[in-house]
Structures are given as structure tokens and as C-alpha cells.
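Accompanying notes for the structure given below.
Note that one protein chain is taken out, while the other chains of the complex remain in position.
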């Protein structure tokens, strides 16, 4: 018998081109399923190499019942471990970030190396072998400086994503960046609604004045001002983008759109900024004096990376912004936004943190209010799945990724339980 | 198999003349049953016509997973709709009250008429028909200015209640009233305990000094001062009421007691005020200079309407007070009290809001403290259903209404599920 009977029924009721059945958005059962099954079957964005720059630097990635220490070893490698002492289970690391030559549990001082091996444990009985009591490792991949973890016993292949993302992102040199600003926002909505909100700009015109200043409506695939999506199916926009791409290509920038190839989980696209704009800032000027990009010229575009199921990233010539999303409850989602600048940039001299964060801080707050409304309405008896518009094809792509992976993870789990 | 196995068992254990089994008062399962099944099978009081006076005025009636927009159309009719956009489900109206020529979803600006029809939706695919995507209607009845909604597929008959209530209430002209004061009180008790508390004055002597000033003990069927209920069975009180009724009848006021006829859900009674008292105020004087009643003389009585399962109302010559109750959780109940005066009465000139609300504000707070104690004690292992006193026959009537309708709704639901 399945522990996830209702989830299975709801997944079966999913309709093409429509939002999900209510239970998948608002029930405790779906939250348990998502965090214990579905999200453990895929790669999740955790943080960047800029979050763990030096040996001994660590960062906690936490989601529901998951707490993972991401730590840079003495050999410069970044590794991931479950954050639970092998003695009596206490959390070994308690701060979100820190730095330490060893990992020592605060409770009884069991001490681990940065590679997870148990180094010291007092007064244990005969027969106790330290080699059996290290911190348990978690799969981690470094893709162009973006760090992904996976909790599956057999993580899915990541080669295609690695290749597509790394070669486009590497010109922004994340290993030479530092985290200048980081903010947490707890949204009152299911994590899938926060994702759906991120995957369309159908809501942008009426809700995001700051964002439209830097990106214009073409920034997120809405077509050009004046386009009638229903009539043109975006043809005029495609032609416009083709022209832009030709220019970028000539300048030496990668331009090919990668959009969730072969049911994969990544999308990479270079998008034009609004006319006269050079960075995602309120005034369109760079937020930091020091470039992070190796590109020798001036970029009038930005590179965006979207990954399923929990992140998106924007790379400008002078700074990068990364967004990671983790479910806290069926109606609570943590959005963590990190603004990265060159490691040598000096706060107050080379960049102003308020200016750096202004566009996305405002946009996040606006999106959070919309996601709250969305969740609140879906949670009522009056809700029925509704149809996506032509401007919501990437919402549909996310929903489909969710449903496909949820079904696969559920099938795998039930196969492992059945005798 | 039933989703409500325990509820079914608890209902079977109910004893005549006694409080309910513990689970029906304190369990999450009973809360889910009450709000998803039982309370959807009956008519619920939502608000008054004074809450939606003009075309475009709306009011949200919310209870657990229910959110309903009550809105007055351009034709003057009041209608009710589920508050969830047919696109991606967001709440269309978010404030408790407001006014708008159309109902526009804040997320993607889908726009509905005041009659619920979808008027505008951008960039939808071929084959999309606006006629299929209006707001979903909910049954609504206007009874003498009191608005009731019902979420059942086939709402129960309401004719008898309409006749009994409307003809008695209409002299108070609610369509010429406005809401002068409105207050929300979240009680830490199950909604059925808040109702039980409302249905007896066995607790009044020791707990409600303000209320007793205006109503005296006879106000809620306790009998006259000095009566021994156990000995006289209220005979002396009946004789007293008969004399009062004769006087009111001669003056032209309806006087006949209507008390939950034929297992119906309403009780209407004219009750004497204390000697020298003309309104439910601390000093016994009218709270507003402008009368709402069409009755030409001076009333030394008030009209009270109690409905199962969630409201009560008191009508004085100069003002009316309505109480609506909605469950928020198994141990949280929202009591919303609205004080209505004549629409032309000017605050600070014709009435003082503090004076208007004083008696019932104090009484509500006292009752809330008692309901908290009641719930807390019932939630303990020590609780066993106990016997109602002779002064609690209307508590028993409420409990019986609850049990009868819960059983019927459960039977209906299970019949619809069984193949």
C-alpha cells in the first residue's frame, strides 16, 4: 500500500496546459511527498563557490528535514555532508555560514575533519571504530561555480547540464566573486507556486515597474512591445532575438538558447537589456566598478540560467544574482537571494549594497505578494485547475517537469517498498 | 470506507440531554468534517444588506477553506461567487470589503463583471471560450436584509424561515441602515461551544453585569427574578410573557414566538427589556437619535433572531446588532459583531460608537473567556459528557440540530462516494 495514495491520485488528474489539482499545492501530504521523495530524486541548487571561498568555509543547505554542510576542504575541493553527529545526532554546524579548521559537535565535542572523517571521540567502549562514524556524504556537483546537491541513492546524470551551463557561465568567474548581499524572504505560498511565478512575465506589466526598467518586456520572452502573442505566436520576437544573437556572436559571446533539452532541467539564454541599460539596476548603470566578466567589451545583455526545480540566476557584466528556493511547509517557501560582486570590490567604494540589490529586492517582494494571493485562492473550495496563457509556456514546462519527476520518483519508491 | 470514521462513531455516542463526546469538540477530524461537510449542508449567515449598500460593493465571507465574494450588481441584486480566479486560482478580492465597477484579479488582470462573467483575458490559446471561465456562483438568500449563503449542491428549503423572519424584521429597514461599528473577536474555543454559550443564560448572573442591566434575567428565557425553574417549570414566566405579548399585540407589534419550528433553524422572539430601558445600552437610552424601526410608538422591548448554526441578532428601536460565527480551527472561532444604525445618522452627532457597542463588546469578551475555559477543560482526559440543566434547553436544541444535520450530511456524502 502506498504512503502517498492521494498524491498518486492527484498526479493522475493533472491536465495538459492547466494548473495542478488543489491537493498538490496545498496539502500537507504533498509537502511531505515533495520534500521526502520528489525533491530527493533531482539535483537542487544549494549555493555558489563564492559562499565557501576558503578551506574550512562552510554553508548550510537546509530544506524541510534536510540539513547539509557544504564545506571546502584543505585540498580546495568542496564536499557535502549530512549535518548530524554520528554520536547522538546533534547538529554539528549551527550557523548558516562559518569557518573552522575542523567540524566539532558542540554537544560532546566529537570532532570531524573537513573531509568528514571522525578524528576524536572520548571514552568510547571497546570495539568502537572511528572509521565507521564519520559524517555521511551527499552528492555534490560544481557547475561553473554553481553548487548542486542530490539526495538520491543514484543521482540522475548531470553531464548535459554541466556542459551547457559551465561553458556559458565561466566567463563570469564565480571563483573570483564574493557574496556582497544576501537576503531571505519567506513567502506564504507553496514552493511550486513561487516557481510558477518565476517562469512567466504575463504578470510583469502590472506588477514590476523596477524590473521592466532594466529588462523591458522582451527580457523574459514576452515578445516586443506591441506584439499580439495570440496572433503572431512570437514570430516578430524571434526575428528580433535572431538579430541580437548575430551581433553577440560576432562579438564573441555564446548566444544559443538552451531550453530544457531532452526533458532536462536547465535553460540558458542571453537576453537583451532595455535600450541604454548595462546592468540590472534602477539607473541601468553597473552596480560595481569592477567587472566580473572576462568579456573584453561592454555587454548590453545579460545571461540568465533557470534550473528545475529550484533556482534561477542572472549574470551581468559587473555582478551576478542567484536565487535558491526551498520549501518550508506546504504554504511556506524560503527564497534566498545572493548578490555577487568581484572579490576585490570594496563596499562603499566600488559598490553600494542598496543600489546593487534594489531591482530584485523590489521584484521579489512584489512576486511574494502575488504568490500569497495565488496560494490563498487555490486553497479555497472555489478553486478548479485553470488554463495557462500563451505567455506561460515555461510555467507549463515547470509543471510538466514536476509531474514527470514526481511520477517517476513515486514509482521508484513504491517498487523499492513492494516485496 | 468513510473519511470520517471517528466522526461517525462520535455521533453515534451522543446522549440525549448531554454535551457531545470529546472528539466532536476538540479534534482536527471533526473540524474538517464540520467545515467541509456539515456546515456546507445548511444555510449560513454571512452579513447584511447594509454591508453591500451600493452596486459594486463587495464583502468577503470566509470560513476555513471557503472564500465567497458577496457583491451587489449593477441591477441592485446581491449575488455570491467563489473567490478564486478561473485562470490560476488567485484570490480576486483580497480586502474584507471594497467597491469596484468590475472584479479584476490582481495577478494577471483577468476581469469579471459584477455578475461573475469573464470579460477579459489576454493571450489565451485558440479554442478558449470566456463563457466557460466565469466566477462560480454560490446560493444566496436575502431574508429581511439578512444575507444567508449555502454551499450545498441542493440547498435545503428556506421558505418557512424566510416568512417567519422577514415579516418580523422588516420593520427595522436594514436596507436603510449602515454599519457603524464592526469588530472581530477570535475565541479560543470550538465553534459549537461558542454557540452553546450563546444559547443559555444559566451563566449570566455571575458573568454579565452589563447585559443584565438592559435585559434583566427575563431577557433570555431564564424566568423572572425569584423563579425556581426546577419547581415551577417556568410557569410564572410564561404568564408574564403572555401579558407582555398582549400589550405588544395591541400596539401592533408581532409577538408570536417562533422557536425552531419543525426542526427548522430559526427562532424569533420579542423580549421585554428591563424596566425603564429602551435600548441595549449601558444607560438604557437609545444609542442613536435616528430610529431605524418603522414602529410609530416607543418600544420597551427588542426583537431577537437566533439561527442555527451560526448567528444571532438583536433589533432595538434605534439600532441593530448582528453576530456571525465562523470556525477557524478546531479550537479557534471568529465572532464578528456588526452594529447598524440609520444610514443618515452622523457619528459623533447622532451616535457615539463607544456607547453603541459597549454592552455587547463587554458581553462578548466575557463569553469568550468562558468558552476558552470550556474548551480547555473538554480537551482534557478528565472530560466526560455532562447533563444540561433546565435552563439549557436551547443549548440542547442547538446540539440536536448539529447532530441531526451532521448525520444527514454524512449519510448523503457517503451515499455519493459509494459506487
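So that you can tell them apart, the chains are marked A and B in the order they are listed, and the count of residues begins at 1 in each.
Note that in this section contacts are C-beta pairs under 8 Å (C-beta built on N, C-alpha and C of every residue); 3 or more make two chains touch, one makes a residue touch a chain.
Computed from a predicted model, the values in this text were never measured in an experiment.
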item: Given A:70, A:121 or A:194, the one touching the chain that is not displayed; value: A:121
item: Footprint left on chain A by the chain that the document does not show; value: 65-68, 81-92, 94, 106-109, 121-126, 128, 133, 135-136, 151
item: For chain B, the residues touching the chain missing from this view; value: 17, 19, 196, 202-203, 206-207, 228-230, 370, 373-374, 376-391
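Operating definition for what follows: only the chains that are shown with their structure count from here on.
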item: Rotation in the CA alignment of chain A with chain B, degrees, nearest 5; value: 120
